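The following block contains the structure, expressed as structure tokens.
Take a look at chain A:
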Amino acid sequence: MGAVALLSAVLMLVLREPMRVALALITTMVMLGGIYGLLGVHFIAAFQVLIYVGAVMVFMVYVIMLLEVREAPGNRRYSRWLVPGVTAFATLVGVLGISVYRSSADVLTAPGAPPFSLTQFSTAFLSQYWLEFELTSVFLVAAIVAALAVIKVSRRVHGSAPGSANG
Partner candidate 1 sequence: MPHTLALIALLPLVGFLLNGFFATALGGHRANERVAAIVGCAFPIAAFALTIKAFLDLQAGGFTPIVEPLYRWALIGSSSFEIAFYFDRLSAIMTLVVTGVGSVIHIYSTGYMHHDKSFGRFFAYLNLFLFFMLLLVLGRSMLVLFVGWEGVGLASYLLIGFWFDDLTNAKAGRKAFITNRIGDAGFLLGMFLLYRAFGTLDMDTINGAFLTGSGAAMIVPASLVGLLLFVGATGKSAQIPLYVWLPDAMAGPTPVSALIHAATMVTAGVYLTARMSGIYMMAPEASQVIAVVGVLTAFFAATVALVQTDIKKVLAYSTVSQLGFMFLALGVGAYGVAIFHVVTHAFFKACLFLGAGSVIHALGGEQDIRKMGGLRTKIPLTFWTFAVATAAIAGIPGLAGFFSKDEILWYAFASAKGGAPWLWGMAALTALMTAFYMFRLLWLTFMGASRMSQEVEHHVHESPISMTGVLMLLALLSAGGGYIAIPHFLEAQIPLPPIVESLAHYEQTLLIVSIVLAFAGLGLAVFMFGGPASRPESIKQALLPVHRLLSGKYFIDELYDRVIVKPVAWFSEVVLLRGSDTLLLDGSLNGLASLAQRSAGLLSRAQTGSLHLYALLVMVGIVGALLWSWRHV
Partner candidate 2 sequence: MSEFTMGPMLLNLVLWLPIVGAGLVLLAARANDSRARTISVAVMTVQFALALLLYLQFDATAPGLQFATQLPWIAQWGVSYLIGLDGVNILLVLLTAFLGPIVVLGAWTSIKKDVPLFHVVVLLLQFAMMGAYLAQDLFLFYLFWEAMLIPMFLIIGMWGGARRVYATLKFVLYTAFGSILMLAAVIYLVQSLQQSSGVMSFAFADLYQSQLPLSVQSILLGAFALSFAIKVPMVPLHTWLPDAHVEAPTAGSVILAGVLLKMGTYGFMKLGFPLFPDATRAFTPLLMTLAVISIVYGACLALVQNDIKKIIAYSSISHLGYVMLGLLTLELVGIQGAIIQMVSHGLVAAGLFLLVGMIYDRCHTRELAAYGGLARLLPVYSVFFMIFTLASVGLPTTSGFTGEFLALMGAFTAAWPAHLDGHHLPLVLAVVAVTGVVLGAMYMLRFALTFLFGAVKAPHHSPEQPLLDLSLREKSILGLLTIAVFALGLFPGGALQKTELAAKTYQSLVTTSRLPAPAGVTP
């Protein structure tokens, strides 16, 4: 499953059409959800599928369809930083990998603790971490205002923008 996730992630970078990229991302996400499930954190898996795939990506796909701006066919897919980027990427993966493999942290080798349940999680979230819970709500409020504001701006410039005919 990990391999599939990885593969589709690589595909994301290779595919030309945004829509296909989105699909590849969805695949990755679903696969990750699967991994979470296998790890025993089912509720995270569920969130992963629900929130990411269900909400975010749907939104994304919607936008992609909305903005079916076809790039000129001759357009290059990649920026000119492909080679250095890939080199850096390879190094980064190597570095991260080595830092994990060469680490002596016991967590890596210890047998996994018994998976905690949704109940445990929820209890923890609402007791030990209820501040975060509250803050999340503040965050969401702010986010809504921000989103509204951005949309308002979009609406404001609607008339003036040169590309408004397309909108």
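Behind the choice of candidates: all candidates are chains of the complex that A comes from, given by their letters.
Miscellaneous remarks
The rule is simple: a residue touches a chain if its C-beta (ideal position, glycine included) is under 8 Å from a C-beta of that chain, and two chains touch if they have at least 3 such contacts; residues count from 1.
Just so it is clear, the structure is predicted and the values come from calculations on it, not from any experiment.
Only one entry among 1 or 2 touches chain A in this complex, and that entry is 1. Those residues of chain A that touch candidate 1 in the complex are listed here as 79-81, 84-85, 88-89, 91-92, 95-96, 99, 102.
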